[in-house]
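This report concerns only the one structure given below.
Removed from the display is one protein chain of the complex; every other protein chain stays in position.
And then subunit A:
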Amino acid sequence: MSTPVLEVRNLTKHFPVKSGIFKRSTAAVQAVTDVSFAVGAGETLAIVGESGCGKSTTGRALLRLLEPDSGEVVLDGEDVIALSPSRLQGARRHMQMVFQDPFGSLNPRMTVRETLMEPILLHRVASGPAADKMVSELLKTVGLNDYHAERYPHEFSGGQRQRICIARALATRPRLIVCDEPVSALDVSVQAQIVNLLQDLQKQFGMAYVFISHDLAVVRHIAKRVAVMYLGRIVEEAPAEEIFATPRHPYTRALIEAAPKPVPGAAEGREMVMGDAPSALRPPSGCAFHPRCPLAQDICKRERPELRAMPSASGTAAAACHFAETVAAMPAESTRPTPEILARRLAVLAEARAAQAAAG
């Protein structure tokens, strides 16, 4: 990775919890703590983790849709967090977002043309007839037709709406697009189309993606690097092939083993994570994962392991576990075949890609 497009350093966002009649903040939900990563041009970094671990909060804080408590977000050499409100508005041209819910993220009162025209005119990408032409080009780029432009969002299917959202994000030719679970609300076959579309667009326009997901099949398909979050912190980050081949954190290992959920009745892995995720309101002492970790020792309860570089093929893997070396050396997972459903999902993605290649 040469100079990264996006560099995030020590991003932190805690939500105060207000209680009592005087609305004093008594505690804080530690949604995101000390998160750092970098994404290069044309690269995809996936953020994975279970529900409530702070993925969306990270994505929103990146784009300053939420004001982070501290940290830096450097986009093309410019610290987004330090920008004044007016400069920030201009900088939004370079960073866009695709949301999870294609039914909720489009203004129901605006036609597709209005929706797409908005960022074009706002950021003065084009005007007049050139803007019209751009709208029809955008529609074509995401696989829609000109006559769709005059329709309202409710006249489209979920997949089509997500295409519109992607077109909107693409309109200003941003350097970075944050995709917050862009396919999890869609049917599997439609998921494949959208994921492939995102990939093609990235090849064509070279923007960086921060791809938030809890679906490892999709992540494996699209991401170059993967960051695993647990209770607001990154516990492991590595290139996608490495993280799937040799997970170095017991939580990553458990995720890979557990996802997608095995068919009921299928034999569960011996190392399955036990119990629910502890609350981000009061994270456990030491390593936040220790109450659920099969390898937990005394040290895990006392000392929080820092994210440290691990020896690996790429030399860019990092994990936050006192016993990362032990976990990496554990043979069971690497010899275990890819879970059946995961394999099937990957096959669907590959098929859709092949079908598209054959058609185009």
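By definition in this document, a residue touches a chain if its C-beta (ideal position, glycine included) is under 8 Å from a C-beta of that chain, and two chains touch if they have at least 3 such contacts; residues count from 1.
Just so it is clear, contacts and distances are computed from a predicted model.
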Per UniProt record, missing subunit out of "Transcriptional regulator", "Peptide/nickel transport system permease protein", "Fe-S cluster assembly ATPase SufC" or "Hydrogenase maturation factor HypB" is "Peptide/nickel transport system permease protein"
Contacting the left-out chain: of A:97, A:138 or A:212, that is A:97
Residue of A:89, A:204 or A:326 in touch with the missing chain, whole complex considered | A:89
Selected residue (touches chain absent from view) among A:41, A:74 or A:122 | A:122
Using the definition of touch stated at the top, determine which of A:45, A:112 or A:144 touches the missing chain.
-> A:144
Mind listing the subunit A residues that contact the chain we can't see here?
-> 60, 63, 65, 89-90, 92-93, 96-97, 99-101, 104-110, 118-119, 122-123, 140, 143-145, 147-148, 151-152, 154-155, 157, 159-160, 165, 168, 193, 355-356, 359-360
